[in-house]
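A protein chain is absent from this complex, but the other protein chains hold their places.
On to chain A.
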Amino acid sequence: MTQWNNNFPDSRFELEVPDPLKTDEYVLNMGPQHPSTHGVLRVVLKTDGEIVESATPYIGYLHRTFEKHAEHMTWPQVVPYVDRMDYLASMNNALGYALAVEKLAGIEVNERAQYLRVIVAELNRIASHLVFFGTFGLDLGAFTPFLYGFREREMILDLFEEISGGRLLYNYIWIGGVAWDAPDGWLEKVIKFCDYFEPKIKEYNDLLTFNKIFIDRTAGIGVIPEDLAINYGLSGPTLRGSGVNFDLRKNDPYGIYDRFNFNVCVGDGTRGVVGDSWNRYWVRILEMVESTKIVRQAVEQIPDGDAKETVPKNVRVPAGEIYFRTETPRGELGYYIVSDGGKNPVRVKVRAPAFSNLSVLPAVAPGTMVADLVAILGSLDIVLGEIDR
């Protein structure tokens, strides 16, 4: 210990400095109010200079006790709450819940309603991926793609407003069918949107996907190898970005998904290496094309009929339990529902895809730069509404 007096007149300012000067890791709170955490996620970073030594996500800032609420709601009343979990893909959430309850209660759904469900779910998938496309660019400093992505998303929201009345939270997919049949000319508008949307993908690729700066920021960053992805229970585009060919719509078809012809998009290492941020992004871009394919086929095949025919007036669910999983834009959304034959569910447990996807962050973060952590977090495409529920 050396006494260090820097000529202050007051001796109180004499400082004791350890000798030799020691460096220490720096603990940094990223969030909960941070634009790149997509909601209210707090990540505690231990950094050594610019390099992240460890990253620990802390969640719960958006906890709204959905699972407890569901125990006090009647079966159809749960649907508006389900919508609010993953608010970027409400239709897909409600579809999973409706399918689970229908399977438990043995309700057959009208054909037309099933096709309408697929159309809205796939449109919602496109809308969700467009938000990802926009915000991912935004995280990495590209502002223009955000505006372009939201322009096309707005058209999907307009379509949803016309069919369901809501722009973000729809309460459209009900147990036993859908809330409304499509209005006159709606299906033609959907086809018109598909015609408009498909050429836009090329625009996105020119603007962002193959931009050299964007590739340098994302390719090779946050590589999640295949085995790590499977071990952490990743699902959806995050898993497929690591080169695992697994899509519940193909591998465990629910509803009427086995009637459509589409490809499962897998990260192929066009740029960078398989499993990095760029490939996760690329899978989502390719998936938007596949979704338009499904929408086109569904509009072509949709039969006439009354979409509300099979909606029961009082939903009666026999005692029992079920685990049902569907593929949302974020991955495998599972509902574990227990019924005792009463008016309310006894338990609704949700296996949120974004929750599992986020869990891989502490494993891939060490050794990256803080700015790259933003890219990794963005490429996981988390929605905090679903993680905290």
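FYI, a residue touches a chain if its C-beta (ideal position, glycine included) is under 8 Å from a C-beta of that chain, and two chains touch if they have at least 3 such contacts; residues count from 1.
In this text, contacts and distances are computed from a predicted model.
*Asks:* Name the omitted chain as UniProt records it, choosing among "Acetolactate synthase small subunit", "NADH-quinone oxidoreductase subunit I", "Peptide ABC transporter substrate-binding protein" or "Cell division protein FtsX".
*Replies:* "NADH-quinone oxidoreductase subunit I"
*Asks:* One chain isn't shown here. Among A:V44, A:L62, A:I191 or A:L207, which residue touches it?
*Replies:* With A:V44, A:L62, A:I191 or A:L207 as choices, the missing chain is touched by A:L207.
*Asks:* Which of these, A:P76, A:G269 or A:G320, touches the one chain of the complex that we don't see?
*Replies:* A:P76
*Asks:* Check the options A:V44, A:L62 or A:L169 and report the residue that touches the missing chain.
*Replies:* Touching the chain that is not displayed is residue A:L169.
*Asks:* Would you mind spotting which of A:L138, A:I156 or A:A179 touches the chain that isn't drawn?
*Replies:* A:A179
*Asks:* What does the interface between chain A and the hidden chain look like in terms of residue numbers?
*Replies:* The missing chain touches chain A at positions 73, 76-77, 79-81, 83, 144, 151, 154, 161-166, 169, 171, 179-180, 183, 203, 206-208, 210-213.
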